[in-house]
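Can you read through this structure? Questions will come right after.
Moving on to subunit A:
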Amino acid sequence: MASLAPTFGRGAMTNTWQDIKNANVVVVMGGNAAEAHPCGFKWVIEAKIENGAKLIVIDPRFTRTASVADYYAPIRPGTDIAFLSGVIRYLLEKDKIQHEYVRAYTNASLIVKDGFSFADGLFSGYSEDTHSYDKSSWDYELDDQGFAKIDDTWQHPRCVINLLRQHVARYTPEMVSRICGTPQDKYLHICDTLAATSAPDKAMTSLFALGWTQHSIGAQNIRTMAMVQLLLGNIGVAGGGMNALRGHSNIQGLTDIGLMSDQMPGYLTLPHENETTFEDYMKTRQFKPLRPNQISYWQNYKKFMVSFQKSFYGNAATAENNWAYDWLPKLDVPLYDIIRAFEMMNKGAMNGYICQGFNPLQAFPDRGKIRRGLSKLKFLVTMDPLDTETSRFWEDFGPQNPADSASIQTEVFQLPTSCFAEENGSLVNSTRWLQWHWKAAEPPGEAKSDIWIMSGIYHRMREMYRKEGGAFPDPILNLSWDYTDPTNPDPEELAKDMNGRARVDLKDESGAVTLKAGQLLDGFGQLRDDGTTESGCWVFSGSYTEQGNQMARRDASDPREQGIAPNWAWAWPANRRILYNRASADLEGNPWNPEKPIIRWSGTKWVGIDVPDYGPTVKPSDSIGPFIMNAEGVGRLFARDMMAEGPFPEHYEPFESPVPNVLHPKVRSNPAARVFPDDMAAFGTAPEYPFVATTYRLTEHFHYWSKHALINAILQPEEFVEIGEVLANEKGIAQGSWVRVSSKRGHVVCKAYVTKRIKPLTVDGKPTHVIGVPIHWGFTGQARKGYGANTLTPSVGDANTQTPEFKAFLVNVESVKGPEV
Partner candidate 1 sequence: MADLQSQDYIRRSATTLTPPSARSHEDQVAKLIDVTRCIGCKACQAACMEWNDLRSPVGEFTGSYDNPHDLDPHTWTLMRFTEHETDDGNLEWLIRKDGCMHCEDPGCLKACPAPGAIVQYANGIVDFISAHCIGCGYCVAGCPFNIPRISKVDHKSYKCTLCSDRVEVGLEPACVKACPTGAIMFGSKADMTDWAGDRIDDLKSRGYQNAGLYDPPGVSGTHVMYVLHHADKPSLYAGLPDDPKISPAVTFWKGLIKPVALAGVALAAVSGFLHWVIAGPNEVQPEDEAEAEHLLAAERSKKDGDNRYNADKPA
Partner candidate 2 sequence: MTRPKGTLIRNSTGTRLNHWLTAACFVLLVLSGLSMFHPLLFWMSALFGGGQWTRAIHPWIGLVLAVSYAAMIVQFLRDNLWSKDDIAWARTIDKVLANEEEGVPEVARFNAGQKMVFWSMTLLIPVLLVTGIFVWDYYFESLTSIETQRYALLIHSLAAIAAIIIWITHVYAAIWVRGSMRAMTQGYVTPGWAWRHHRKWFRSLAATGSAGPRPGKAADETHK
């Protein structure tokens, strides 16, 4: 969520699934909610039926979501920033912004440093050599006290709103249509519909998913819409928000618990190698308020960090050893992401791989490279409930996996695991709810839980370190491991660890004991930075208290029938259901939309149907902003230095694109993206590969899992690609016939679905054809064998997250007689 955090402060879906029903306009762009989230999509239907909402779909293909939309417009894959920058231009030009909100709740009025500039596709500070920016100019002008300067009158030429106006001026309707291929009338109709929600009592929700993230400019795609939503005053309100629909039941949990190579639980970040001391480390993390009186909640970073280290190392983490700071790994590169990992495997720099609940041969870009990388490993451990392609990468399955087993020396350990229904535990859904689930069945065969397997690996490694020493045994030997059954910790024990507990009797100001030593914390407000508290994941603090397992609550009552059931499970942070909900009320604390209030100021405190995302007794007159995580207290139209490629979004073409960047031909694609030389060499060009391809999921399947289930295999049995009628005619491709789709990296032979749902787009005056490549088939499971869409995809990722560019690349297509044998 590398775009929502820089904008609002937290990287998560802002509202709840149920809250979608309060929307007046639902925009689905960069996602296909009906297809990928059919159960959650009921709330969109509810919005249409009960709230008269209009559903707008913008997608390269006419999707199942489009089939129930009020309005659909096509767009070329990878051009969403151009489209949405045009929307921003439209809103500013037509003055369709919610003025009071923008002025008080965004950084529109703050003044940017003098050195900041943008010209010819590059922001100030770019270095050609490192393909990265010196971001020091991307910041506010500060006064003597270190506060950002402000001009509430918006007269200052360098106040954010004016810089933004200037930045988006190039995105005229003509330009949007020229880049995106969206017909101008459709584009303007959509601008008009969106603009209507600038009224204080109207809300628009943005539903998106991988259609935005899986681009080399993925994070900025999302940020552009986040800015649109800020301008329309749609963040924090009922029926509004930026709603990131997560693709796995627990992918929000993965983010929360920090399962990225640069993260720790609760959005704490791993130190970089040049942060050699705890003090260095803390310097850049405890955000000092950038405006007077702001909450700037990350000021408490040290409390979270120390409590985390105490949770990890217990008594071994002391003030004297800087809370065991030295035992933390330090990053020598920004990110050890999957693209880098497989680059390292291919280069022989990584020779062992523990692959837990992942299927890289199917899921990662440029399958040939993945297979070559796995083939060079000394060992591969797979942990999965299913017989994944990755575990069988070494086996010859014909053209779908032409492996030469004899030449592969990788030793593969295939460890079957239980699945979610075979164990107790919690899942964090898109809307940040931690929902406890109970075991429904015993795991089959030899399957064991991931906890059991990881505990086993840990204990054996610890024994080896204990006996043999080793280079740096301390982090392993000092790890706190206090469980009833150390070989198989109970999920409830782990949940309590994450919630955290008092290590001594905690007392309030009067000296009364509020929490006895060893008791579970009520919330992260009790965390301290002196080692007297511990919490494995501070944002989860409050999920398992002395009152019991809050995640197991199942009271669905919804007092206003407004989609907020406060006693159903538990939502982080602090059981808040709608983030930034202070912004649902005006400056005096009265709801913008009296029909759908969330919280309001009673005169003494904030009251309403949700936990205030705000100081519960902070008076409106204190002028404290609603975005409490941000040092400025407001939402960011200008992202300061938090994005790799610029504080404002800019349209860059995908790395494989059929057209030049008409805005700035010299800077065609994301200048801050990291591209490995071998991957660069594997990019195709339009003369060879003239068609734009995009990959996606179908309702009938869940990623690469459900092809193992017979019913799903029956419902969508065989690999295919979607080709528009016009292109099919040109290429002599008949309905349901065999085609060969190739990119510079590989080819797929499968059936063609010739469809009216993909129409050629006129991009920069030329017809552009889009080919749709669903991803679900592989060579294990019950469905027919397939090559997998990622045989075709390029190995390049977003500059912030390294999420691969699966959604826009180049291919060729030709008719063939039949399948390869």
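The candidates were selected such that all candidates are chains of the complex that A comes from, given by their letters.
Going forward, a contact is a pair of C-beta atoms (placed from the backbone, for glycine too) under 8 Å apart; a residue touches a chain by one contact, two chains touch by 3 or more; residues count from 1.
What you see is a predicted model, and the numbers here were worked out from it, not measured in a lab.
Undergrad: Using the contact rule from the top, which of the candidates 1 or 2 touches subunit A in this complex?
TA: Here, the candidate touching subunit A is 1.
Undergrad: Please name which positions on subunit A make contact with candidate 1 in the complex.
TA: 34-35, 38-39, 41-42, 45-46, 48-49, 52, 62, 64-68, 70, 72, 699-700, 710-720, 735-736, 750-757, 782-784
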